[in-house]
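Of the protein chains in this complex, all but one are displayed in their positions.
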Amino acid sequence: MIKVGVVGGTGYTGVELLRLLARHPGVQLTAITSRGEAGMPVADMFPSLRRRVDLKFVTPQDAALEQCDVVFFATPNGIAMKQAAELVAAGVRVIDLAADFRIRDIAEWEKWYGMSHAAPDLVAEAVYGLPEVNRDKIRTARVLANPGCYPTAVQLGFLPLVEAGVVELSSLVADAKSGVSGAGRKAEVHTLFAEAADSFKAYGVGGHRHLPEIRQGLVRMAGDQAVGLTFVPHLTPMIRGIHATLYGRLSKDVDLQALFETRFAGEPFVDVMPAGSHPETRSVRASNMCRIAVHRPQGGDTVVVLSVIDNLVKGAAGQAVQNMNIMFGFDEMQGLDIVPVSP
Amino acid sequence: MIKVGVVGGTGYTGVELLRLLARHPGVQLTAITSRGEAGMPVADMFPSLRRRVDLKFVTPQDAALEQCDVVFFATPNGIAMKQAAELVAAGVRVIDLAADFRIRDIAEWEKWYGMSHAAPDLVAEAVYGLPEVNRDKIRTARVLANPGCYPTAVQLGFLPLVEAGVVELSSLVADAKSGVSGAGRKAEVHTLFAEAADSFKAYGVGGHRHLPEIRQGLVRMAGDQAVGLTFVPHLTPMIRGIHATLYGRLSKDVDLQALFETRFAGEPFVDVMPAGSHPETRSVRASNMCRIAVHRPQGGDTVVVLSVIDNLVKGAAGQAVQNMNIMFGFDEMQGLDIVPVSP
Amino acid sequence: MIKVGVVGGTGYTGVELLRLLARHPGVQLTAITSRGEAGMPVADMFPSLRRRVDLKFVTPQDAALEQCDVVFFATPNGIAMKQAAELVAAGVRVIDLAADFRIRDIAEWEKWYGMSHAAPDLVAEAVYGLPEVNRDKIRTARVLANPGCYPTAVQLGFLPLVEAGVVELSSLVADAKSGVSGAGRKAEVHTLFAEAADSFKAYGVGGHRHLPEIRQGLVRMAGDQAVGLTFVPHLTPMIRGIHATLYGRLSKDVDLQALFETRFAGEPFVDVMPAGSHPETRSVRASNMCRIAVHRPQGGDTVVVLSVIDNLVKGAAGQAVQNMNIMFGFDEMQGLDIVPVSP
Partner (left out) sequence: MIKVGVVGGTGYTGVELLRLLARHPGVQLTAITSRGEAGMPVADMFPSLRRRVDLKFVTPQDAALEQCDVVFFATPNGIAMKQAAELVAAGVRVIDLAADFRIRDIAEWEKWYGMSHAAPDLVAEAVYGLPEVNRDKIRTARVLANPGCYPTAVQLGFLPLVEAGVVELSSLVADAKSGVSGAGRKAEVHTLFAEAADSFKAYGVGGHRHLPEIRQGLVRMAGDQAVGLTFVPHLTPMIRGIHATLYGRLSKDVDLQALFETRFAGEPFVDVMPAGSHPETRSVRASNMCRIAVHRPQGGDTVVVLSVIDNLVKGAAGQAVQNMNIMFGFDEMQGLDIVPVSP
């Protein structure tokens, strides 16, 4: 049993972490913090946790986080970078579900996130937590940067193509669609039910924070070649789920189905579907699975990859638990052997 | 490990049974039947089951159901009544998720279901599987009539009031709202997305098949007094969930909150919420929990009970597994210790 | 052509008023106010109005409202009561879509709305704008209290029964379900898409502000007899629409269908559906129609009325335009001859 703390438990990634950790047999949840709600039982805010999670929110000061084995930050951007150093110094391993440690290039991070970075040295040390790429480094990570939701779906979809060098890197397109929970639990007009239901829109076409994160990942996969990527996110009237539709131009003639199946053979959370498949987001709902199908429409030179995840699980809390499992030597599926909820 | 068969696995209660049984440690799924889809892997029809359920559909003849310990019927009404006798004779216990064994009065059943009953003797023997009322009889049942979805939510909500004799029995009202999955996986115009989304309607106001089932249950709770019940079901634009809003006139002045908490103390799947609560259906999504709140608006003589379940779990497959657990001596929460999925 | 001003145009009733008034041939929209957004073209906030409404928001000071023939208040509660007197003195007729002038009993109003009333004399003079009850008084009203959304659906459904004295007044039940737009365009957590979608809940069971408004209306219809009403509102995962399911105990044996058809004969916006009907909210979507069906389940002594409206039209902006039409001698359907949008 390891001792686990959660900083910032009032958002969707927080409550989702609790849903998963509550049933993890190797975990003892010791503290969940919220400045604003200290003293309130967590299940009062999230009745779905009644009878399953008995904790009350505590202030960060009362949380005794330095006695944990691992602390998850389910906080807004810019929090973990200020608190991680002290925890790491105390021997606590840190998993950040926000963006603080995802971008190597500090100037680039500061441009996209609009603040100065408080811990550049930890960025240098941090491991990017995409297990399908970085599993070995994750085992020993002290600071783990859990990937963003879009970046997870998009990178997993492009991974076999880019690693194998079979697509032109200059003009990749990622057209991605997210459920509304991806926008978080903040009260905002544009994510009200009466605004977001029964409608569909793109946003951030001019530039979205996940673009540099995805590009950085693709560049690494490509052995540091430059990558031209157009990334367009869309808001979809559903609660959970990301569907990434990826387009590339083939530079080599390969057996795409075999390429994908070989690359992900043995991966516990990537399911390459049979040729001709169209994965639905609900086929992974509430689970840590990523399902992928690869198409070559009418035998032309364009490859189309369909990649679906649950944005709150493989795109956030579930991948964080998967990373924790790797870091602490648990079976990678521990706490994550969930059958998706469908319908 | 008990051997379990499922007859009729292509509907929503079937796939939900598979979701739950796939993770039940005491169960070996041996067969799932479908005449139409025999030979097809179950996960080809339900991709959410990929990597979790490896079975193919088989014909009833090939299923060797008589070698099972228990067989679930997730079939339309009128199937189980024809096949149960043979299985029971072979020592197999039967759990019917349809309505064949729910109504004691054969003539009443035939009136509402529009066919003659093929096994009246099994009706006489069958146990109505509402554990909160019938737990002891369930243990030894050979034929188990799993309650309907509306009847589960409505009976649990009225139970403490009717048993304690504190409401006028002549004019109970149950205004119930169901998600669309309650209508099943049949292709019909009125449950198409473009028909049922962003709209709300009542149906069956003149008489719904669950009315006699609920009334029978209330009559028993009332010690065989007559019960006057108005039951109005509604179709709600959501996938899962039933919300029953129940109205009664108080005939005695009691502490309603204490009455409910006492009645359901120790029940693993009934959660009496604090006074003043308004349970949401999502707070039980994908779980076997029933959450109940009791109100007495402005201290008047009307009691209002709010009762929510997931229609596919506590209202169908989950309650069936709960009954199986009781019948076979498993821990009642085995396979059902699910944290609801919210958001 | 009459000159029309709108105070408070950034909420849903405001934009809906603009949708309707933009096509009204007898109306010249002269000003729409918003303190916060003054100077912004209305269509920048509501792109659906591009090319249809050319106005910019102005401050109340710049609006020259005293030169209007009529001013609509689409403001939060408590605004119109402070500004109406001055306008009325200037000869401007006022239609308040909020609750300021709906409740005769000032003390009752102050209890439910939590503030002191600024214009009790105008309350005494104000006409309650339910045309099916008050058409004659509406013609000459200087201050028009536009009914609430729930009160419109509930009162129209009970109207024939209560006026005719055929139900017991002591135990009426109104179980009402609203789309989420009824909660307005304020940024709040509980009406976020990820909170309100795919879920259903009751709220305000202990007491909702529309209860005294409905009760007042029923008491008047009943010739000042006391009325016992239980009112339970629910939040439904749809954008628009109210479905009221009404329950009463019959005290006389009458032909209910004929009673309803006779009462509403000639009403342009009340459609009594054939016996046995179940109106859907989408059958009135975007229109000013109220559709009603009356049932007597299994010939018992309980009457069930189903009443549906679009909460933003007949429940707010449409009824306000209907009232304006009556007040200014337009054809009552002017600007409101809309075919509902379905699917």
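Letters A, B and C mark the chains as written, and numbering starts fresh at 1 in each.
Operating definition for what follows: a residue touches a chain if its C-beta (ideal position, glycine included) is under 8 Å from a C-beta of that chain, and two chains touch if they have at least 3 such contacts.
Predicted model, so just to flag it, every value in this text is computed and none were measured.
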item: Residue in contact with the excluded chain [from A:86, A:105 or A:198]; value: A:198
item: Hidden partner chain, touching residue among C:119, C:176, C:286 or C:303; value: C:286
item: Residue in contact with the excluded chain [from A:7, A:161, A:306 or A:321]; value: A:306
item: Of A:23, A:142 or A:249, the one touching the omitted chain in the full complex; value: A:249
item: Interface with the unshown chain - residue positions in chain C; value: 12, 15, 18-19, 22-23, 46-52, 181, 197-198, 239-240, 271, 273, 277, 279-280, 282-287, 289, 291, 312, 337, 339-343
item: Positions on chain B where the hidden chain makes contact; value: 12, 179-181, 183, 185-189, 191-198, 237-239
item: On chain A, residues whose C-beta touches the chain left out of the figure; value: 171, 173, 175, 177, 179, 194-195, 197-203, 205-207, 228, 230, 232, 234, 236-241, 243, 245, 247, 249, 276, 278-282, 285, 295, 297-298, 300, 302, 304, 306, 308, 343
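Criterion: only the chains that are shown with their structure count from here on.
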item: Furthest chain, CA centroid comparison against chain A; value: C
item: Distance from the mean Cα position of chain C to that of chain A, given in whole angstrom; value: 45
item: Residues of chain A engaged with two or more neighbouring chains; value: 12, 181, 197-198, 239
